[in-house]
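A selection of the complex's chains, in situ.
For reference, chains read A and B in written order, and residue numbers begin at 1 within each chain.
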Amino acid sequence: MQLGLVGLGKMGGNMRERLRAAGHEVVGFDRNPEVSDVASVAELVEKLAAPRAVWVMVPAGVTEATIDELAGLLDAGDIIVDGGNSRYSDDGPRAARLGAQGIGYVDAGVSGGVWGRENGYALMVGGAPEHVERLMPIFDALKPAGEFGFVHAGPVGAGHYSKMVHNGIEYALMHAYAEGYELMAASELITDVPGVIKSWREGTVVRSWLLDLLDAALEADPQLAGLRGYADDTGEGRWTVEEAIRLAVPMNVIAASLFARFTSRQEDSPAMKAVAALRNQFGGHAIHKNP
Amino acid sequence: MQLGLVGLGKMGGNMRERLRAAGHEVVGFDRNPEVSDVASVAELVEKLAAPRAVWVMVPAGVTEATIDELAGLLDAGDIIVDGGNSRYSDDGPRAARLGAQGIGYVDAGVSGGVWGRENGYALMVGGAPEHVERLMPIFDALKPAGEFGFVHAGPVGAGHYSKMVHNGIEYALMHAYAEGYELMAASELITDVPGVIKSWREGTVVRSWLLDLLDAALEADPQLAGLRGYADDTGEGRWTVEEAIRLAVPMNVIAASLFARFTSRQEDSPAMKAVAALRNQFGGHAIHKNP
């Protein structure tokens, strides 16, 4: 089928290729004319036959503006898919706004990173059944082969919600391996830490794709000496914990992995300065002075 | 090769079968005469030609006594393997004691659970190179096919140490999925929680064997209505956190998953009683009285 695709970056560009390889007709737009099929969003809309489907795959900061621009160009009966990492709570109001114009809205959480073009993209989708149904040929082409990798998780918002939770879990899984790695690296007993990690890839309870990646990273740099313990976060982890707070769900593990990222980005810890100051006050404990 | 195997329970019994299927000669002893090949440990030792190798696969509580009994029967040049879940810190003293008699000692962390007979057992091994070398035919038969699933992690103790860390990581991985599951179950948006979990099995960053098992559990009982949120712990998780404390390794994530198990086993929380009492004291907040 025909699909408009706005945003041809690392993710969107690969998705266009995977869709075309599956026989779909993709009209792609990107601000970068070197990768764009058309000169403008307006031209993209013109090239599609109604009822149209346009997939938006742009950075979170410009998603709203992109959808607003599309809403001014599309007709009733068209559908917009947001495949970016929007906060799920933006989806409902957005769908209502578009729905007032008769435009359908589907939110799609997309996982798979740089491996997606080859292995397929896991898709978590939220929206009305009739909209999701219409897009199934696109979803089928994007998703991995096999029986898994796609879910219609619920109404509008449920796709981004599932992706948010997926990423929250991801933070904690990564940190679980990371803590175990650090402990073994600190121990005098384990003489082959990368070897232990590698051995776990088969037959163990902890085997996973993330473990395979940790093995690959240690193959490349057995002591991870070349990089700093610094990790950004892209929003979903924060939203997961915020949502847990809203719903009164205890979330110690995922929250701790989020807080560890915050700590990793601090030059010095104001909280620990306060602790050091207190210890000095009551116990005369030595403090480490700044130069 | 020949192997003595003491302990033919859920793990040992399956290991005997896997070893025999690989062509090894296994003489097994168990207190339960119905599964035992010999009438006593002494008879087991008699049936093996020196230099002997005896694998001990008994509950942690009787490991020490079993090894002591064996030490009284074996000769210099023989090797004992402890495949149980011993604390790594017991291995060094034990190896020294046996070494004084000329008996070798190898500690083997074994993962794989009830799936091991078919898929193979992941093995993490600690010991002197010459002892590990001699046992390689056994390890090769037990481990999964393929290049992974076995590591000689270091000297005596390194096998159990690696297994301890493996289990600590396992606690946190499980709890990461569990928190995400609880959040989705609490949300009004996700109408098909088991479907989301199932979809993650391909193409996502969080795919893993544990996720496959969570899918299987939800297939069987989509709301986990039939079981209580109660989890025992078998020692390795505690040891992992204790070791982190010893080595001053921050371990918020694994520790939180351990503490969650402790909480799961409490009828009521004494700590939260104290919190409730304090809130009542300063704010006149209502308390929930015991009947």
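The rule we apply is simple: a residue touches a chain if its C-beta (ideal position, glycine included) is under 8 Å from a C-beta of that chain, and two chains touch if they have at least 3 such contacts.
This one's a predicted model, so the numbers in the text were calculated from it and none came from an experiment.
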item	value
Oligomeric state of the whole complex, in copies, if 2 are shown	4
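Basically, only the chains that are shown with their structure count from here on.
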item	value
Distance between chain centroids, defined by C-alpha means - chain A, chain B (Å)	33
Of chain B, residues touching chain A in the complex	88, 111-113, 116, 119-124, 126, 143-144, 146-155, 157-158, 161-162, 165-170, 172-173, 175-177, 179-180, 182-184, 186-187, 189-192, 195-196, 198-211, 240, 243-244, 247, 249-254, 256-257, 259-260
